[in-house]
Each structure stands twice: as C-alpha cells, then as structure tokens.
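Before any comments, here is the structure.
A single protein chain has been omitted from the complex, and every remaining protein chain is retained in its original position.
First chain written, first letter: the chains are A, B and C, and each begins at residue 1.
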Amino acid sequence: MQPFEQRVGESFRRQAFMATLGATITIEKQGEVEIRFPFHASLTQQNDFVHAGAIASILDSACGYAALSMAPEGHDVLSVEFKVNLLAPAVGEEFWARAQVKRAGKTLIVCAADAYARKDGQEKIVATMLATIMVLRHQS
Amino acid sequence: MQPFEQRVGESFRRQAFMATLGATITIEKQGEVEIRFPFHASLTQQNDFVHAGAIASILDSACGYAALSMAPEGHDVLSVEFKVNLLAPAVGEEFWARAQVKRAGKTLIVCAADAYARKDGQEKIVATMLATIMVLRHQS
Amino acid sequence: MQPFEQRVGESFRRQAFMATLGATITIEKQGEVEIRFPFHASLTQQNDFVHAGAIASILDSACGYAALSMAPEGHDVLSVEFKVNLLAPAVGEEFWARAQVKRAGKTLIVCAADAYARKDGQEKIVATMLATIMVLRHQS
Partner (left out) sequence: MQPFEQRVGESFRRQAFMATLGATITIEKQGEVEIRFPFHASLTQQNDFVHAGAIASILDSACGYAALSMAPEGHDVLSVEFKVNLLAPAVGEEFWARAQVKRAGKTLIVCAADAYARKDGQEKIVATMLATIMVLRHQS
C-alpha cells in the first residue's frame, strides 16, 4: 500500500460521519477517490429521495481525500468551499461520489466530483461538485 | 398556526435525514427558517469537528424551508444548487443554520443562509450558503 | 447550417459585450460551444493578467450558448447563477472558454466550462465554471 493510501484510509476511518452515512472509500489512484453508500431510510428527505446534504457530504469528503492523496506527508486538508448542482433526484439502491483533482497548488487544491445513483441496474448522474480544498501542516 | 408553518413542519418531519442529524426546526417568519442540532460524535470528521456535510445539510434544508414558506399552497421545493463557504471549524455544543429568502421568483427562489456554532457560551459564524431552490407543483 | 447554429450565431452577434471583449464564437456541435478572444490591454487587471471578470464573461456566454443550442425553437436562455474557480493567472496571447451541457432539463440546463490560455504555443487551463441556465419562451 502506498503511503498516500494509508494516510487517506486512516483519516477516512476517523470520520465518524462517514460511518453514520454507511460510506466506504476506494482510492482509485493518486488524485482520484470514490466514496459510496447503500440506500438507507435514515438518509432521506421528504419525498424519500436521499437528502442533497448526504450526497454533498460524500462529494465533499471525496474531494477532500482526492486532495489529501496529493498533499505532502505531514499535511492535512480542510474544505474551503464547495458548490454542488443537483442534477436528478437521488433515487436508487446505491450512491457514489467520484472526485478528481483538477488543479493542485501548494496551498489550494481544486477538485471536481460527480455523484451517481444505481437503480435497477441503471447508473445515472445525480449531482456534480466543484470544491476548493486547503492544504495545512498537521497541528500537533 | 399559519398554513405555511404547517406545511413546513409536516415536510420537515418527513425528512428522516434531519432526525439522523438530531435536528429541529424553528420557523421565524415567512421566508426565514432556523434549523439546529446539538453536537454528537456521530457527525464528526477526522479532527472531531462537525463534518462540513452535516453543516451543509442543515443550511440546505433551512434554505429549502425558507423557500417553501413562500411557495403557494400545493407546491413543493427542490434544491437546484448551493454553494457553501466554510469560515471556521465547526466546533462547539450546538450548531444552527439560519436561512432567509433573498429573492422569490415564480419558479426559482434564491436563499442566503449562515451557520453558527456555540462553544462555551460564545457564538461564532462557521459557514455561509447561497442556494437556488425550485418551486414545483406537488406530484400526486 | 443547422437551425440551432443560426439561432446561436444571431444571438451572439447581438451581445455587444462580446464585441467589446473582441470575442468570437464556434459552435462545436449541439450542446458544445467555444468562445475566444485575443489578449488586449483593455481587459487587464492590476498585474496585467486578463481580468477574472473577462474570463468569467466568455465562460458564462459559452455556457449560455451551449444551453441555447439544446433549447427548443422560440426559446431564449438566461443565466441563473454560475461559479468559477480561477486556476491560474490568465496570461497569454489568446484565451478561450469551452462549454458543454452537463444535463438538460425542460426548465434548467446545467453546463460545465473550462477556460484556457495559450502562451508561447503552450495551452494551460486557467479557470473552470459550473453554471445553471434557465430556458424561457421568447418574450415578443
């Protein structure tokens, strides 16, 4: 396992909110990360779609970990801001966010991410995010 | 109770994800809504701050319900997009999002919302959102 | 020439601001549009880079025309909102924005666009946009 995979995995396991969402991570390669969760009734909004906030949460974490996988050792990342467009109702059995680093600067990393739903075997894009992540020295 | 308060309250109670976050709603007045939750370890990220996605979720729902309180009877709302700036780590005992309608059109309503944390009796802004909400006839 | 190419071309020629920027349009195909301008000193900010607002302007118009190329006859488009990340200083001899429709709904069309600079024969991404466009019946 690469050092960046270890750092991302350890940080992800400390994100209790990801466990609350039932989410798991896959590191595709340096700068590219996928986070997914199965449908659960605890994540829904008023029409039984998955809440936009739950989708935004895995998009945000996927962006953060795509950025962390590019950051130098001994550094952590923090979301500065993100913007998400909800493209279709989040309906299905499984949902995932795939993030890619779009540009990595020394201090700021910009990531793009798309979220998908699988329903009856069909995949569909449900949201897209553009996020700015800050790279910081570990505070210890 | 005003009809818009009833509509907002009923819809909020159907948002299972808000219960998962431990969130409650207060309708300040038509076009202005507050959603809050107490700190819970299940909502944290890797540094024990509340996850940006949990904060974004109450900001988004607050924007949606501020919009719903302005929408005509028999209509529902859907988030088109939102952008959030994270201004400070979400650390504290309680967190709340306060949303206001900025401009209400027939089809689209634009809302602005700020999120705050209370820590040791001190309030602090932790995030701010700009959101676009769509007004739709109820599909029934 | 396809009807959508004619509609886009006619609308673009009525955008006086695009002439002010020295911009020209190319319709790559339905749902994909490119707008470019050469460097001109009248477009700069304090460091002699092209102003972010000029780059945002061609990104926005490119998104609008990508959307218009998908809209039914007799309709016009209006930008609802956009978000742009500035990825590198806009330095060079020529600048262009390439927009693609990401999802086309009946009322709203979401577009993604990237802006590039060419300097000494080298192309570089300088900005990226995510935009929401509204489709409206012509008011006449």
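One rule holds for everything that comes next: a residue touches a chain if its C-beta (ideal position, glycine included) is under 8 Å from a C-beta of that chain, and two chains touch if they have at least 3 such contacts.
Note that this is a predicted model, so its numbers are computed, not measured.
For the full complex, which residue in C:H51, C:H75, C:R103 or C:K124 touches the chain that was left out?
For the chain that is not drawn, the touching residue is C:H51.
Decide which residue listed in C:Q30, C:S79 or C:T107 touches the omitted chain of the complex.
C:S79
For subunit C, which residues reach the chain that was dropped from this view?
Residues touching the hidden chain, for subunit C, are 11-12, 14-20, 41-47, 50-54, 56-58, 60-61, 76, 78-86, 89.
Please give every residue of subunit A in contact with the chain that is not shown.
Within subunit A, the residues touching the omitted chain are 80-81, 83, 107-108, 110, 130, 132, 134.
For subunit B, which positions touch the chain that isn't shown here?
Interface with the chain not displayed, on the subunit B side: 83, 85, 87-88, 102-103, 110, 112, 125, 128, 130, 132.
As a working rule, only the chains that are shown with their structure count from here on.
Give the label of the chain whose average Cα location is farthest from that of subunit B.
So the farthest one, by centre of C-alpha atoms, is C.
Look at both sides of the subunit A and subunit B contact and report whether the same residue positions are involved, with over half shared, or different ones.
same
Between subunit B and subunit C, what is the separation of their C-alpha centroids in Å?
Distance between chain centres: 33 Å.
Can you work out the whole-Å distance between the CA centroids of subunit A and subunit B?
It comes to 21 Å between the two C-alpha centres.
Hunt down the residues of subunit A that sit against at least two other chains at once, touch-wise.
Answer for subunit A, listing residues that touch two or more other chains: 83, 85.
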